[in-house]
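What follows is a set of notes on a single structure, which appears directly below.
For this depiction, one protein chain was excluded, whereas all remaining protein chains were kept in their positions.
Note that the chains are named A and B in the order they appear, and that numbering of residues resets to 1 at the start of each chain.
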Amino acid sequence: MSFFRITLTRSGIGMPKRTQGVLKALGLRHRMATVFYPVTPEVAGQIMRVKELVTVQEVDKALTKEELRAERRPEAGFYLETAAPR
Amino acid sequence: MLSRTIRRSILDTRVPTSALPPTFLLPNRARYFNSTTQHVDTPPESIYISQLATSPPAEAAETVTPVRRPIRPKVPLPPAPISEPVALDASVKELLPLLAAQPSHYISAHIHAKPYLVTAGDTVRLPFHMPGVVPGDVLRLNRASSLGSRDYTLKGTPYLDERIFECRARVMGTEAEPMRTKEKKKRRNRRINTVKSKHKFTILRIAELKINSLEDIEGSGTESV
């Protein structure tokens, strides 16, 4: 089963009420918010309504909130090689 | 009054069981990442963490009570060796020995995605207090965006392959900043709230910066395959 990965890249402020309603229905509250929905005609229609505001990707798996956070987290860039006696 | 003093002295002399860490903290995994608990059985020499990481702690698995979340070590563990050989461009292969031959080098090492442009012997005051390290620990810095000498610079896309160079940093200690006070005042209200803050920072010293030779770089890829 594939999913839409929808990220709000442009704010909905100043858009018509119906467009803002679609964003609300998708659960996109603020810019750079990401949601996952299964690929269905209903969701595709919603995306079409706000296609100028979002970026959409088709992915195989819906990520959880923690996985999204882990994706954004940069690498540490170091590791403990030799530990002093403690 | 007397009974109180007696009771206090008894309380003082007995070894309190609450002072010992709980049992799930005792296995050797927890030991090396815990700065506050001191263990008397210190190893004679410094320990190589890579050896530690490869041998799974057997007794730790038995004693660990069911935990809800996986225990994340405070300091990142050494990554698994990369099996695929280093893909070096022909120009890099040609110019890397020239870069290595020049007398002094700099590296732009990234720690938590922040770049620090350093040379060997520099002190870095990290903008945070690194948990789980004590003075004397050696950290290996393995993310760098550029590496250069007087006339040559090797740039990463966005990072360099970590087998090209060896950069080690020694944990020197922890420093603090002078106490900061900030007065919080709202309009039309005479109340002033003073907030204080004093942050701690970990100090590193770049102990070593070495550029590996081409044979080493290519040998490391093939031998681990």
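We take it that a contact is a pair of C-beta atoms (placed from the backbone, for glycine too) under 8 Å apart; a residue touches a chain by one contact, two chains touch by 3 or more.
Simple rule for what comes next: contacts and distances are computed from a predicted model.
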{"item": "Missing subunit (named according to UniProt) among the choices \"Rab-GTPase-TBC domain containing protein\", \"Large ribosomal subunit protein mL43\", \"Anaphase-promoting complex subunit 11\" or \"RBR-type E3 ubiquitin transferase\"", "value": "\"Large ribosomal subunit protein mL43\""}
{"item": "Residues of subunit B (touch criterion as defined above) contacting the omitted chain", "value": "8, 11-13, 15-16, 19, 35-36, 38-40, 42, 104-106, 116-127, 134-136, 148-150, 170, 172-178, 201, 203, 205-208"}
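Quick note on the criterion: only the chains that are shown with their structure count from here on.
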{"item": "Interface residues, subunit B side, partner subunit A - complex", "value": "31-32, 35, 38-39, 42-50, 75-79, 109-113, 132-143, 168-169, 171"}
{"item": "Subunit B partner contacts - residues on subunit A that touch it in the complex", "value": "74-86"}
